[in-house]
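For this depiction, one protein chain was excluded, whereas all remaining protein chains were kept in their positions.
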């Protein structure tokens, strides 16, 4: 299958020693750090039997496991199947989409358990983990999956591991600033996951700009079956998003409410996506790219506010707007970003995570600022925004201001971090593909012989490869 | 790809303004109605913190969210992935199957929240929603997905939205008659979802009868990969059906029992489906159509009785019978329905939902009529059939009679409603495809160029299109 090529710049994509070395080094580091730092939290430790009595817990069902494990599994599916399959739309990059996503996420969750653990679960020298930590680790990796969408098909697996290492670190710092220093609410991660992840990824892809990428333009599209595989990813993201936005909310009404709001927002989003997909195409036909992506924008955009008293109709309005914004973005904005700003965004994450993430941050700030004791109840109000301790006197409008500040901080972290990491990834040592071999599994994967030849025969019958 | 065609009747399938208009109008209506009517139920409202004390609820785990959310998510997967992928078996209608199912279900759940809300959750001028309402909305849409199966490939997206609007309305009325007026039990919806949905859809497709549909006969079959995609739908329906039938049962033993009965019925159904699939084919080979569909009939047929004391062996017997009935239906009945009764049933919903739904209603009536205090226990008996208030004196045999009446009402509603809606859908304004372009994504979707050409090249090498 090695065809002679006109390569302006011959790239060395040979992974044999580099990739194993990086993987093994990272994993050994994980083991050492876990050995030093990570232990079971009280609800997962065998001492729980005694702890229960001390904490006056009457039943095992009060273990946080039963509050959160079903949501955790849904989130887990979103990260590995949702993102992995959504990115499978490219005709010859299915292995890379699902396989590299698998690799970076498997590494990322380990590193996130450590980074987030140091910031949030560090007690007497140890990180004590439970099911909520697993969810948060998955969330953190979600932001890496988002960024992966911008550079899909143009990077080596080593670059992805390096990016994951840095992005998880920056994510944890940003999250700490927002949740702990600014005391911002962001249970579904409109700011910490989507805004940060998207603008980080867009900055990285801008720095890695490839002026001659049109050389692999023929492989940037989808084929019929790849679009169907991608719909598996879309639907699992869409269906489980209520679990995503409610997974780490407070027990009880907050989790319940977050799921309902997200359900409503996503439903509305589908209708406006379909409407604008048809409206913006000359022949009025629906475009799979929009259905696969813009239908999810409603979930992103209630990520901050879903656990608040956004109300079902408020959620519908947010979903309504985001379906439109996202679809319009795919049609008009993505081409401009590439031609004017040199941002080559393979999956259009700016439309699915960037703009809806920003909207989500703003909606969250407004919803928080508009909160009243009347709407939440006296106790519910305090619980919803955690107005306790040193935040006892914070008012809703002040909270709204801090929420807005959270958006700005996330953007600054994304741009600065993305520039730094983009610069590192530009070093010519990571084995990234040449422009004409982007979006091509053949570079990093053993691809079954015969079907590959089919594809070449089939897709360009008049354009036979030199050496068949 | 626009090939010259001999069209007896040129159809205008241009969707550009009509589809967006319908989508946006419907969604704006939803927002207005949600704004006026829909609010969080007590367990999802921030006042829950105070409510808990009043209601003497000791723990957040008592929130209905934790009893039902895992089942809700399973049902959600069944509606969007289960039905969406099951209908993907057609060789060139994958986008339409999963995409239109997505569209109609996303609209349907919103409208169902309203319609069912007015009937069942209307308090002091507001519809108060919680996780059980989400499940019921998904259930209601399930009946639309069933009906969609009959007209799959022969209708425009606008027709599907119009049908959803009407069918959800009629569903809610029928459900109200059964559950509230007749005081019938139907937790898994053998009558309300399957019987109603199937005969509604069959009536609609009868009215939309296309005498020249054989013009697109070549596209009515499957290809190897489309059958594999369809198996994803089948398996998710099959695996999660225990959640479906138990999702809204009473807390505790009823949910537990409903899951076990459904599990048993479905397991038996697989064996008789395989047996008859092989037996009814000359060469003794298994037919994917049967495996994809008839294996699910056991779930449909215990929809009413699963939460009752049907017992595991009773469930096996029901599953045993339904696998046979359904498979035999595919082989012998479906062709007759088309040739004699002019019922063109794309997915064979009569075999999967119609007949098994009727059986389910009958099994439910018998199981109810056979109930005794001995089998249920004194309290369990009252709880299982809700023999309280004005139903305090109802006996099992009377209950059985009412259950049977529920079947009849559902059938009448289905035929009458289907005739009405079929008549509306027959109006020549909705942009449905011509006979020779049925079962073809190309009409309403942008289909990736090259693979499409492949398909034409490949499937009929001697029959080249006029303008390649």
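Letters A and B name the chains as they come in the text, with residue numbers starting at 1 for each one.
FYI, a residue touches a chain if its C-beta (ideal position, glycine included) is under 8 Å from a C-beta of that chain, and two chains touch if they have at least 3 such contacts.
Just so it is clear, the structure is predicted and the values come from calculations on it, not from any experiment.
For the chain missing from the display, the contacting residue among A:130, A:357 or A:396 is A:130, taking the whole complex into account.
Of the options B:106, B:161 or B:316, the residue whose C-beta touches the omitted chain is B:316.
Residues 14-17, 19-21, 23-24, 26-28, 30-31, 34-35, 38-40, 43-50, 52, 59-61, 63-66, 69-70, 73, 76-77, 80-81, 84-85, 88, 94-95, 98-99, 102-103, 106-107, 109-110, 113, 129-131, 134, 157, 225, 229, 232, 444-452, 454-455, 457-458 are the ones on chain A that touch the missing chain. Residue-level contact of chain B with the missing chain is found at 61-62, 66-67, 70-71, 74, 91, 221-225, 227-228, 231-232, 235-236, 238-240, 242-243, 251-257, 259-260, 263-264, 266-272, 274-276, 278-279, 281-288, 291, 295, 309, 311-313, 316-317, 320, 375-381, 383-384, 458-459, 461.
Keep in mind that, in the parts below, only the chains that are shown with their structure count from here on.
Separating the centre of chain A from that of chain B, both taken as means of CA atoms, is a distance of 32 Å.
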